[in-house]
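The other protein chains are all here in position, but one chain of the complex has been omitted.
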Amino acid sequence: MLYNFMNDYNECAHERILEAIAQANRDQDDSYGLDRRCANARMLIQARLGAKSDVHFLVGGTQANLTIIAASIQPYQGVVCAECGHINVHETGAIEATGHKVLPLPTEHGKISAAQIAQYVAAHYADATAEHMVQPGMVYLSQPTEVGTVYKKCELEAISSVCKQYDMPLYIDGARLGNSFAAEGADVFLPELAQFASAFSIGGTKMGALFGEALVINDPAIKKDFRYHMKQRGGMLAKGRLLGIQFETLFKDGLYDEIGRHAVLQAQRIAAGVQAKGYALFVASPSNQVFPILPRGVLQTLAMGFGYAFWQTYDEQNDVVRFCTSWATPPQMVDALLQRIPNKI
Amino acid sequence: MLYNFMNDYNECAHERILEAIAQANRDQDDSYGLDRRCANARMLIQARLGAKSDVHFLVGGTQANLTIIAASIQPYQGVVCAECGHINVHETGAIEATGHKVLPLPTEHGKISAAQIAQYVAAHYADATAEHMVQPGMVYLSQPTEVGTVYKKCELEAISSVCKQYDMPLYIDGARLGNSFAAEGADVFLPELAQFASAFSIGGTKMGALFGEALVINDPAIKKDFRYHMKQRGGMLAKGRLLGIQFETLFKDGLYDEIGRHAVLQAQRIAAGVQAKGYALFVASPSNQVFPILPRGVLQTLAMGFGYAFWQTYDEQNDVVRFCTSWATPPQMVDALLQRIPNKI
Amino acid sequence: MLYNFMNDYNECAHERILEAIAQANRDQDDSYGLDRRCANARMLIQARLGAKSDVHFLVGGTQANLTIIAASIQPYQGVVCAECGHINVHETGAIEATGHKVLPLPTEHGKISAAQIAQYVAAHYADATAEHMVQPGMVYLSQPTEVGTVYKKCELEAISSVCKQYDMPLYIDGARLGNSFAAEGADVFLPELAQFASAFSIGGTKMGALFGEALVINDPAIKKDFRYHMKQRGGMLAKGRLLGIQFETLFKDGLYDEIGRHAVLQAQRIAAGVQAKGYALFVASPSNQVFPILPRGVLQTLAMGFGYAFWQTYDEQNDVVRFCTSWATPPQMVDALLQRIPNKI
Partner (left out) sequence: MLYNFMNDYNECAHERILEAIAQANRDQDDSYGLDRRCANARMLIQARLGAKSDVHFLVGGTQANLTIIAASIQPYQGVVCAECGHINVHETGAIEATGHKVLPLPTEHGKISAAQIAQYVAAHYADATAEHMVQPGMVYLSQPTEVGTVYKKCELEAISSVCKQYDMPLYIDGARLGNSFAAEGADVFLPELAQFASAFSIGGTKMGALFGEALVINDPAIKKDFRYHMKQRGGMLAKGRLLGIQFETLFKDGLYDEIGRHAVLQAQRIAAGVQAKGYALFVASPSNQVFPILPRGVLQTLAMGFGYAFWQTYDEQNDVVRFCTSWATPPQMVDALLQRIPNKI
């Protein structure tokens, strides 16, 4: 195979990250995230946020999600999210394993709206038997969403306002966050997230790190004793400095943004290329995922040279597939991919 | 108000049950379900089943459901049910609180089919990333369903067969079970349930008892140590004989069937009556719940004399409401109700 | 067997309770504890408390305990209790099943002291690695304790003060509460419990009811949405009025106190009797449990006429056993029991 566009964690890490780890290798430091490197990474992120949010570093996304959600709501509360939300479909019931129901809302392009949430929550409280039902206690969004779409500032503001009205923390899963910053027309950056979200994650794994998610907590109520939650859920890395070093590197000289720009540029080249050849996109995604509708025959040929993810059957001749780019995607591989796709007949 | 048709637990208990409790009041007996009366009730039920199933007595339905489900599946497994299933919508996330996701399937008349289940489960195992998703580990049905419909023997047999194929226990929530026995055309009785279900409940609360559900376990794998599960979930009544005495009374002289016949007869009189007056039923339910579509004006007048449950908005003029009957419903109150409903204009 | 002193739930219920239920049998009323009888029972209890505490009615003790504890603490917090605490040893891990560790402290006579709790909690917070350990988040006491001893007002006051200092709710399990009121020298009654406890239960099951525990919540933080918790844990009885009627009866004309006085009087007659015959008590318990140290030969003879509970081996010749009395204990059976015990040689 020439190149695998299956996902954005096919390679290990950006070389600057590996170098930083190697350089610090023999430094003795404190453990469990109480070290100097985590402290420094925390300050760099806070500077970008323009806020004194708490910043914790966890290894993976499922862990970050389950820990923050379990820390934020009461046993009888659930978390509202898009039907396709990662916590609803791809985490093997990790949220339910902490005792909480996921409350999915329908969505066409991966987003849910303030109006949808408001209607759902209002209906709950209007029901005379509300206490026989799971109380919506939190809202979960992904930025970008599972299909690469990106919330605008006005959308987030409206959702945040509904959340405040009903006293529901708003959590934003930013596993691919840097790619949303690089999306065309983006108007939600770290300061907006600090303003509108109760908590959010800054994904490292899919943004060039070996692993790691920074969990930013803005809401004082959720800040309390959060490290106990982390330890209990198995989310406290002994050599926590590894996370500190990586996020330091990502946020020191703009590497995080650089990685997002590269990934999105390559993805959008694919999007433009397949459209130029006459194919439609299943969903218009401005970030690092591309969902073209391609004939099965074309896909079979492609598969010999390139990896991609099957997304869903489109019709009798065509499938929707996903190409995913990252910090590591060589531009020439995008060229090669596009060359291999024939013009639509 | 003349009479409340809101639900089937508006009154306390059939007088024969109260008498039996009063009679045994000063008898000293063992506690926690290890008494003579539970033993006797167990034998009476086993005789009706024609099988040596384990029979446990619990106080309420939510408790019975959460205990048997948590006892039957692995942490990463969920329970498949109809969208409107009680465990999915009306138990405040009791199942999720034990760590398990509820996996709802769409339904129009309260039932799910063998084909639907088979397709859903097959799709799970066919997915290359199955282990990132909750594994369907059990199937939950209600008999009768939430909207009073009743599974036929051939339907249960087909579902049971899919369950066996995928090694999923089949649990049937019989909160109103006796009413399904009395439904016209019924062909599923206790022996069929012993044959097709891994476990099922025989509801007492909605069938004339003060409270109580008999949990029948047919599957040897679920039988093991079940009393530990009951105690852990708070489901072991200290004066367990109260449950024994009630189920003894229900199953000694055919009282359970008598109660079902009475309730269903009264419900079907309502159904026939409103249809004779020109109104349609939202769903054709042969058991003790009736769901007519009635004009809002009619409902307002009715509400002065009779209790009923709002079910859902039907259109601009009409709502779907529910009338529920029980062992306690006086036939003359059904007459009075029907008298108060005018013919459709 | 002449009479069983094994425990205080050998019989069903005080006759006045059965009568009240029978009388209300055909009254239609709301369900799930929203009925008139629960409202009335609530008011009667509040009047005795002299406080506007929330009062909920649950069926059993394990359920009451697990629901209030899970409602009061964070996932990473545990509940401090005496080693012999019911939640630590006799509820099959019901507390752990809600995700919380039980943190036992050693005790000789069933009680734990303010000093013990203060030292334990202070040690937690003083530890540099505290966040790697379960945070003590709540204190659980029983009144009377598992061995029938009774906390004095000054002891409760001191414990309550430590709890406030460390922001830990104080919960008192009153499964046999009425017996503590009747104990000689008692100075803790309902108003003191309303003052010192964040929440406490008023046991019905062991105090002459068919079943039922009233859960009194004084702390506003725990009051919020408590009915959701109850429903989720399976603790909301459909025909909730059954609980209302029972607690109404217990608290209307002093029946609850009368029952306590009777039980304690009979127990203390046993205690005095065995001591008069020359035997020692294992623990001096002023409530309705008596723990004499008796020779095995004597116990074998006794066992033919009377039930009692084996408590523990004392030495090569003697065992500690428990006699338990209740509302139903006939005084002449105490006479008969004492007659059967020979003087110590």
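Each chain carries a letter (A, B and C) given by its place in the written order, and its residues are counted from 1.
FYI, a residue touches a chain if its C-beta (ideal position, glycine included) is under 8 Å from a C-beta of that chain, and two chains touch if they have at least 3 such contacts.
None of the values given here were measured: they were computed from a predicted structure.
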Among B:R16, B:R36 or B:R227, residue touching the chain not depicted: B:R227
Residue of A:M236, A:V320 or A:I341 touching the missing chain in the full complex: A:M236
Option touching the unshown chain, where A:Y120, A:Y166, A:F211 or A:Y314 are the choices: A:F211
Residues of chain B in contact with the chain not shown: 32, 70-71, 74-76, 98-99, 131-132, 135, 225, 227-229, 231-232
Touch list for chain A against the chain that is not drawn: 1, 3-4, 7, 9-13, 15, 18, 21-22, 24-29, 31, 59-63, 66-67, 91-94, 97-98, 205-206, 210-211, 228, 231-239, 241-242, 307, 328
Footprint left on chain C by the chain that the document does not show: 75-76, 78, 89-93, 96-102, 129, 131-135
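We take it that only the chains that are shown with their structure count from here on.
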Copy pair chain B, chain C: interface residue numbering same or different (half cut): same
Gap in Å, rounded to a whole number, between the CA centres of chain C and chain A: 50
Chain A and chain B, separation of their C-alpha mean positions in angstrom: 42
Intercentroid distance (Cα basis), chain C paired with chain B, Å: 34
Where chain C touches two or more other chains at once, by residue number: 98, 228, 231-232
